[in-house]
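Only a single protein chain was left out; the remaining protein chains are all shown in position.
Chain nomenclature is as follows: A, B, C and D, assigned in order of appearance, with residue numbering initiated at 1 for each chain independently.
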Amino acid sequence: MFDFIQNHILTLIIFIPVIGGLIILFLPERHNLIRWSSLIITLIPFTLSIMLYAGFDRSVSGFSYPGGLQFVERYSWIQAFNIELFLGVDGLSMPMALLCTMLCPLCVLASWGIDKGIKGYFFLFLLLETGMIGVFCALDFFLFFISWEVMLLPMYFLIGVWGGPDREYAAIKFYIYTLIGSLMMLLVIIYMYLSATPHTFDMTRLAQLGAGMEFKTLCWIVLFIGFAIKVPVFPFHTWLPDAHVEAPTAISVILAGVLLKMGTYGMLRVNYMMFPDVTFKMSMFIAVLGMINIIYGAFCAMAQKDLKRLVAYSSISHMGYVLLGMASLTEEGLNGAVLQMFNHGVVAAMLFLLVGVIYDRAHHRRIDGFGGIASVAPNYAVISFLAFFAALGLPGLNSFISEALVLLGAFQKYRIITAVSATGVIITAAYCLWTIQRIFLGKLNEKYAVFPDINAREFISLLPLGILVIVLGIYPHPILALMKPTVRFINNLITGSGI
Amino acid sequence: MNIEIKEIVFISIVLLTIAPCSVVAFSRNILYSAFALFFTFIGTSGLYFFLDADFLAIVQLAVYIGGVLVLLLFAILLTKNIDDIKKTNTISLRRSITAGITVLVLFFSLFFVFLSTGWTPLNGGAAYPNGTIHELGRLILSKYLLPFEIASLLLLAVLIGSLVLAGKTVRQRED
Amino acid sequence: MGNLESIRYFAPEGFLSVFIITFLIAGLLRRKTFSKSSFSCIAGTAGLFLTLILELCINTGYPDAIVIFSGMLKLDALSHLFKILCISSSILLFLFSYSSRETSDSLKEPMEYALLILSCTLGMMLLVSSSNLLMMYLSLEFLSLTAYMLTGFTDKNEKASEAAMKYLLYGGAASGIMAYGLSLLYGITGSLDYSGIHRFIAENNSGIILYISMIFIFTGLGFKIAAFPFHAWCPDVYEGALTPFTAFLSVGPKAAGFAVIIRFFYQIFTVRGEGDVLTVLGSADWPAMLAIISALTMTFGNLAALRQKNIKRLLAYSSIAHAGYMLMAAASLTILGIVSVFFYLSVYFLMNFGAFLVVIAVSNEFNSDEIEDYEGLAWKNSKGAFLASMFAVFLFSLIGTPPFAGFIGKFYLLLSILQPENPIYWLAVVAVINIIISLYYYARILKTMFLSRRQKGTALSGFERGQYLQYSLMAGLALFSIIFGIYWSPLNNISMLLENFIH
Amino acid sequence: MEIITLQSFLIVSLILFLTGLYTIVSRKNIIGIYMGIELILNSSALNFASFSRFAGRGLEGQVFSIFIIVLAAAEAAVALALLLAVFKRQRGIDADKLNILKG
Partner (left out) sequence: MQEFVMKYGFLLLVFPLLGAFLNGIFGRYILRRYGEAPIGLLACASVFMSFVLSIAVFLALNDSENGSRIICNAYTWLNAGNLRADAAFLFDPLSSIMILVVTGVGLLIHIYSLGYMKGDSGYYRFFAYLNLFIFSMLLLVLADNMFLMFIGWEGVGLCSYLLISFWYTEKENAIAGNKAFIVNRIGDAGFLIGIFILFWAVRQGLAAAGTFDTEGLSILSFQFLEKNISLLNGIELYGASAATIICLCLFIGATGKSAQIPLYVWLPDAMAGPTPVSALIHAATMVTAGVYMIGRLNFLFAMSPLALGIIAATGAVTALFAATIGCAQFDIKKILAYSTISQLGYMFLGMGVSAYSAGIFHLMTHAFFKACLFLGAGSVIIGMHHEQDIRNMGGVRKYMPVTFAAFLIAMLSISGIPPLAGFFSKDEILWKTWESGHHILWLTGLATAGLTAFYMTRLLVLTFFGKNRGSKKDCAVHKIKESPFSMTMPLIVLALFSAAAGFLGLPEALGGFNRFEFFLSPVFGSHRGASHESMEYMLTAASAIVAVIGIFSGVFFYLVKPELPARIAKKIRPIYNLIYNKYFIDELYSFIFVSGTGIITAVLSAFDRYVIDLTVNLSGYILRLMAHIIDWFDRRAVDGIVNSAAGITLIAGAYLRKAQTGRLQAYVMLLIIALAIGVFYKAIF
């Protein structure tokens, strides 16, 4: 039994949620039964990914089947186009898969309050989880695209049906933005499939082909835009605040925690590994975009009235660091970028859960509407302090390490851009503290004299994230060790091809 | 240049077909255009004679004029209510001009194309002195047997269908 | 192959004609039993089912094409597959008419209705396999005439006969122009057989007249598949006719139309070089014409659908758009293009019939086709939820999102266009833009059904026993839409039969 | 130069064809439109016949013409039937009235 799991682990992780979702559809309509069963269904892949983490070999690197890619499973799916169910994990996708399987149970915990159409909600949520893990583990470009698009449907309904007052606009805007991006990607995927001599979707073989293709730069740009919409990068970011404000708590946690990382993961997996020489030429372009994201996101966050919109813009700013790190083309910069993807996932999830807590109690999110909550809900205040300080990158907590690595790495190539981005740290500190002060400090707003403190369920969903934030700040080795060999491989690949 | 009788007759028949066409197109009264159509069909069957398609001319006379034109007249009479025979035909001037221009454009372009293309006479036109019926019959029952049978099925379906469509109105009147 | 020997291969159509005649005689003799619409529908389905079985087992034998009835019909993979498609769409038409309350009430003469459907199917089967201009024109007329009569069949609402009249007049004009085009083509090449024409054009080059005759002929064909300049009849007829028949119209005759287009262009005007590279025969660059028409059809269909309030008109414009997508594959001048047309048609068969079945089910309840009547359908009761989720499956498949078959269809189309032999990049970009526009109006329906919580007054009745055929049919179509979305190699192997269609 | 040549027949049938087209477009009465269709069908039949005679194509052209005439008859039947159905409803056969289907 154990070795069956061992050599089918990735397929199990990906397909258990969707099978569980189908089972849920046929369960009797009792709310608690459905909630608990979906919690258990999300916990199974989490335990499996822990086994994955334990068994991961941290010494080997490379983007080829024997070296670098581990837990590889290859089943033929459609012989006609030799599309395969080709799954594998390497240093880049391992942390992301871990983050995704970890956040999902927490989100199920956070969506305990959903009561309308609960079976539909949890089925769509589990389908979403399958899509997400699918993207991270797919090594077949077609499978990558299928799981990329499979997420669209559940997200549209989850934002659209269970969202806030203006959900319809947000849902359709999200759908159109992502669809444009992914259709552009589809064209390039087909073009690459056709220009590979033995037509194949296998990413590892397409990687070797990458250099030889004509229209290479055009493909790179189209793919980059497709992924940039998801990150989101500056000009394409307007869907994020609307989607976040309208989505229910659990969904904006997943949206910020995992979906944003898919954009940067895609860039690293496709743009970086398949077109290294174009990436080398374009690295300055990405650095500038990263800088704009950081500064622009931070300033916009400061101007927001709605707490969730503020956290959304802060996500844009933090993803800017990832972009900058990716563009630095130095080992520590790239390490910082991948670490920042993981750290921001944890911090953003924590922030949105906290916003959810305050929304359940006050049913509004105007930052100025609160005041002095700390005196009436101390536990909640302490955890929010921890989250906000992690967000502003306080040393000793996890975000600082990745931001410092990113800035350190980026400094060696683009000095002015990094100097400007480093000032972003100040603006982030400003709006975080200003928010803390307006909500938690100052005299108690009499409306919330009876503000109930955090309850057990919310606390359990926040605790693991809080521990991770502190532990990864002090000892980042567990996650860092995962990604180092792959990051070195990518860095050598690109700098090698660039000279 | 000597114009034999044949050519004179040909020209007259051509005029016989083209002239009523303008009536069909422009006349205000639907009855007049129906009659004009009658002459056009007569002219066409005349032309068939010139093309040694004698059977075809007869069929044209029998089916087109006997069948289709009669049906048209029936249609006009059945649906002609009291006053609007005149009114029905006038259409806005603007539209007719546009239609006219399109048709003229088509005409001139096709006209030149027809003149310019060299139609390759394949095997010098086997003349059928004693009528084409024998040859036509053989051809239809040998090569084109399937279309012949299918045409019968088609007519059967059309017969039943139009009975049902038209029948409703008749039964409507009774009950 | 002479007439007598080819009777053996003519089994399915032969059986169907004999069935039509016996059906007619039986109908006249026992007027009363046939007057119940359920009986005649079931009898019709049985007949078609037998024809389907005959078609399935008779014609799979021969690897390459057989020309029967001295050049009239050509039985090859194309005709075999498209016949199956047409017969099954007629079977579904019968089943839909059985389950649609609106149809069964308003049909005064179910026997004649069934008869016309059978003859319409026969017309399609012949059209699909005809390889002679006369045969093609005759069966096209046969199909069109029966379609005109079926459109006008119900006298319940006055829209039907008006739609039928428009359909007839527009169709008559189009087929008249096509006849003129055929005469020109005959004049140039001197023969009515596709192979004869092909040989003539191969030997001596033909001037502008060939292209002009092709334009005239394409008028008739374009009318059949409702391509852009010839689409005007489509919305009115779709809205006027009975919903089951509209569903049938949007799949059956359209598939037959595409079969004729493929056979006409790919059998006559193409030659298959080495390494399966197809090149255009004769001076007329018809792939460019098809590509332009496909782009126009797609864009017009999608943009016009954006503002539709009536669900049937919206589905009409969407079917125009899908015709545009399929034309794209036809214009790609590659073997995979032909395969993709059939693949997309079979996927389109599933999702379009499914969508119309839901429209029928909803119009059984509220007997209106306006989109705002679908308000909050998903949250009314369990039946509403079932209908809404089924409609969602079909709509997402029509949009082309991955877990559903629609996406694989579009994937095939894009694949065929971007083939390295002669990739048409601009058309791929137009297609992508159109998919995005189509998302907007499909999502609007989803929005009314799922997202808006404003409950319209009309309550929805529960699952009633009589309608189980309808629900199982819907579930079946949805299941196949999903299965072919995930694992579609069986369908792919079937459509790959078309590979050796041109030789 | 002799008058009776293929081109002259083609021109005649072209004129017939175009008048037919013009009638379809400019007539307001349904029967008028149908007359246009009849004209077009007639001209194509004439075309087939003239090709079979002049271009020496054998009698296949004439067979096609015969079938065209048959189909024209069938279509006339259907047209009349539908006409009666439309007439019953509207008391008029003015093409303008066919406007219930809009939008």
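Basically, a contact is a pair of C-beta atoms (placed from the backbone, for glycine too) under 8 Å apart; a residue touches a chain by one contact, two chains touch by 3 or more.
Just so you know, these numbers come straight off a predicted model, no measurement behind them.
Within the full complex, the chain left out of the display is in contact with A, B, C, D.
Touch with the chain that is not drawn comes from one residue among C:F82, C:F200 or C:F300, which is C:F300. Within the full complex, the residue among C:T219, C:S319 or C:S452 touching the omitted chain is C:T219.
Among D:I15, D:I33 or D:I69, only D:I33 touches the chain that is left out of the view. In the full complex, chain B makes contact with the omitted chain through residues 92, 94-95, 97-99, 101-103, 105-106, 109-110, 112-113.
Panel shows chain D; residues 21, 24-28, 33, 95-96, 98-103 of it touch the chain omitted from the view. Looking at chain A, the residues touching the absent chain are 173, 235, 237-239, 296, 299-300, 302-304, 330-336, 339, 372, 374-375, 378, 389, 394-396, 400-401, 404-405, 407-409, 411-412, 415, 418-419, 422-423, 425-427, 429-430, 433-434, 437, 440-444, 474-477, 480, 484, 487-488, 491.
Quick note on the criterion: only the chains that are shown with their structure count from here on.
Inter-chain spacing, taken between the CA centroids of chain A and chain B, is 73 Å.
Inter-chain spacing, taken between the CA centroids of chain C and chain D, is 27 Å.
For the pair chain A and chain C, the distance between mean C-alpha positions equals 44 Å.
Residue positions of chain D touching 2 or more other chains, listed in rising order: 10, 21, 34, 36, 45, 55, 57, 60, 63, 67, 71, 74, 78-79, 81-83, 85. Within chain C, contacts with two or more other chains are made by residues 134, 138, 141, 145, 149, 152, 155, 161, 187, 190. Interface residues of chain A, counted against chain C in their complex, comprise 77-80, 117, 145-146, 149-150, 152-153, 156-157, 160-161, 167-168, 171-172, 175-176, 179-180, 183-184, 186-187, 190-191, 193-195.
Residues 2-4, 6-12, 14-16, 18-19, 21-23, 25-29, 31-32, 34-36, 38-39, 42, 45-46, 49-50, 52-60, 62-63, 65-67, 69-74, 76-85, 87-88, 91-94 of chain D touch chain B in their complex. On the chain C side of its complex with chain D, the touching residues are 133-134, 137-138, 141, 145, 148-149, 152, 155, 158-159, 161-166, 168-169, 172-173, 176-177, 179-180, 182-184, 186-187, 190-192, 235-236, 239-240, 308-310, 313.
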